[in-house]
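Contents: one structure, followed by commentary.
Apart from one protein chain that is not included, each protein chain of the complex appears where it belongs.
By written order: A and B. Residues from 1 in each chain.
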Amino acid sequence: MAWLVLVLLGLCAITFTLSRVVPGDPAAAYLGPRARPEQVEKVRVQLGLDRPLPVQFVFYMRDLLHGDLGESLRTHRPVMVGILGHLPASLELMLSAIIIALLVGIPLGVLSAKKENTLTDHLSRFFSVANVSLPSFWLAMIFQILFFRWLGLFPIGGRIDTVVSLVNPIERVTGFYVLDALMTWNWPALKSAVAHLVLPSVTLAAYPTGLISRMTRSTMIEVLREDYIMTARAGGVSEGEIHFVYALKNAIGPTLTTAGLCFAYMLTGTFFIELIFFWPGLGTFTTNAIYLNDYPVIMGVTLLMAMLYVTVNLLVDLLLAVADPRILLG
Amino acid sequence: MKMPCNERLGKRDFYKRDYLRGMNLILRNPLTTFGLGIILIVIITALFAPYLSPYPDQGRGFSNLDERLLSPRLKHPLGTDNLGRDILSRIMYGARISLKAAVIVVLIVSSIGVPLGLLAGYLGGKVDEVIMRFADMILAFPSLLLAIAIVASLGPNLINALIAISLPWWPWYTRLVRGQVISLKEMQFVESARAVGASELRIMFRHILPNSLSPVIVQATLDMGYIILYLSALGFLGLGTQPPTADWGVMVSDGREFFLTQWWISTFSGGAIFLTVLAFNLLGDGVREALDPKIRWKFQRT
Partner (left out) sequence: MATENNNVPVLSIRDLRTYFHTQEGVSRAVDGVSYDVFRGGTLGVVGESGCGKSVTALSILRLIPTPPGEIVSGEIQLEGQDLLGLPMKKMRSIRGNQISMIFQEPMTSLNPVFTIGNQLSKVFRLHQNLSRKKADKKAIEILYACEIPSPERVMNAYPHQLSGGMRQRAMIAMALGGNPKVLIADEPTTALDVTIQAQILDLILRLKKEFGMAMILITHNLGIVAKGAQRVVVMYAGEKVEEADVSDIFERSQHPYTKALMNSIPVLGKRTKFLEEIKGVVPAPFRFIPGCKFADRCPEVIAQCLETRPQPRERERGHWVACFC
């Protein structure tokens, strides 16, 4: 636990250092090009930039603990508000992606392990390697051309059809369009929201699916070699049950850990996916900030995402302890 | 003082035998050979781009505004981009950037990561703790995110992008080397070296270091694919190579404007990234399988 605090502290230190490495004067950037020297000086004092670095870090930490990540250079609105406002859209995307990745990746891995070294196995392994090698931004564009331009099956981007959002606007409950539409029985909006969710989440799910299926396959292969599988077979248990119950429960650990690591990928992957699919989430928020050199936003997002990542991994560790009785009771 | 003979025999001989047997096993798998083939093509293209590419000037960045946005045809097999430059040539020149980047990043990462891992593993104690804690802190960040933040702070150009990719990457190597060193330092040949009077420094560099490099080399080769992927991601965001230099990621981004109609710009450049990364991954899988003793033992007890 103390270790966790240390890590978080370290994260803050790193982001703080980065934000002070920025070329140019943050105060001048804050005011814009037409500011006069006295104004810049005033803002410098205001922002605490005239104090020695360690003091600045203390102020930084203090602000952090109050949830203050600074203000956007562009809009002058608090970074935290911007992040929180854009967060649900990204979360909806990431959750859909990880669900798809687990639902496709795990059975694929189990099947591949079951039919080790057959054509099915080789094909699915190739599929997994390909998934892991795809640049997400490229895949997104290919999907757009394929499914929007040529096949006309899915929309090119956005979260919801503009017409639908005007005629059947979604009541905001959780910020998740699909959930909210479902909860308020808003069928046209639900249809539109789901249709818009498909391409982006499948694209984001590609890399995790590949990783998860590879990990599941290799762990399953090892588990299937174990003696207790032989015992179960000698007892007359069916093959299906052996693979998906007896073996999988043993193999699921590393797969879950991998899923946790995928979260890191998805945090950054979402930048590209949102950019290409015009998805109004954290990624779009941050990429705009990158183009405009809006450092407080960039640093704030980095810090927050890092903290989120650490938390998710912690949760995964807890889940693992539940799934494998040896960890808790051992 | 010369070291006694028997010390030289150590894990180095083991690895040599394994390499030869491994090469045989690697080449047996068609997918791995395919990956190796693609990588060789990329390397040759990168080295000889000025001689191989049909329009080297355009590859380097000179525009040809008469032939903008031409679809793939005999004269331009992969089409031209919005400045009339031949895509095939640009992709070939892009290979130079990608490979250069991969090699440079590997060098930077190794020069930071390996010595730190050596120190942490060999000296142990407080040194080990400090180094590993620092490494873990960096690893707590999603690496691409950290890279983006670093480039955003330093300013977008290729060199900063390479630094930005290297900084989140070195901790993996530190961990890798540290693990190796820890298992090596308990071995007999270290005892005998000490008994003969070698200094700690000498033991570290002359005995332990060479023997712990093999997994690093393997890992570095496999990582090259991902380094290229990261660089192209940064390029796509405009945070890496700057125009007019040909860079696959930048090309994909450039093509985005015209993507729905002039699809060839982004498709082929992105395809180059995909194939290269795929090739490295296939090679990596093949190498890993070839060196894994467990997989070769299919026959169980009687």
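Going forward, a contact is a pair of C-beta atoms (placed from the backbone, for glycine too) under 8 Å apart; a residue touches a chain by one contact, two chains touch by 3 or more.
Quantities reported herein were computed from a predicted structural model and do not represent experimental measurements.
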- Query: Which is it among A:L9, A:L123 or A:M230 that touches the chain not included here?
  - Reply: A:M230
- Message: For the chain not shown, which residue from A:E41, A:D68, A:E222 or A:D324 touches it across the whole complex?
- Response: A:D324
- Query: List the chain A residues touching the unshown chain?
  - Reply: 116-117, 226-228, 230-238, 246, 249-250, 323-326, 329-330
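Note that in this section only the chains that are shown with their structure count from here on.
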- Note on the structure: So, in whole Å, the Cα centroid of chain A is separated from that of chain B by 24
- For the complex, which residues does chain A have touching chain B? 6-7, 10-11, 14-15, 18-19, 21-23, 122, 126, 129-130, 132-135, 137-138, 141-142, 144-145, 149, 264-265, 267-268, 271-272, 276, 287, 290-291, 293, 295, 298-299, 302, 305-306, 309-310
- chain A partner, complex, touching residues on chain B are 31, 133-134, 136-138, 140-146, 148-150, 152-155, 225, 229, 232-233, 236-239, 249, 252-253, 256, 259-260, 263, 266-267, 270-271, 273-274, 277-278, 281-282, 285
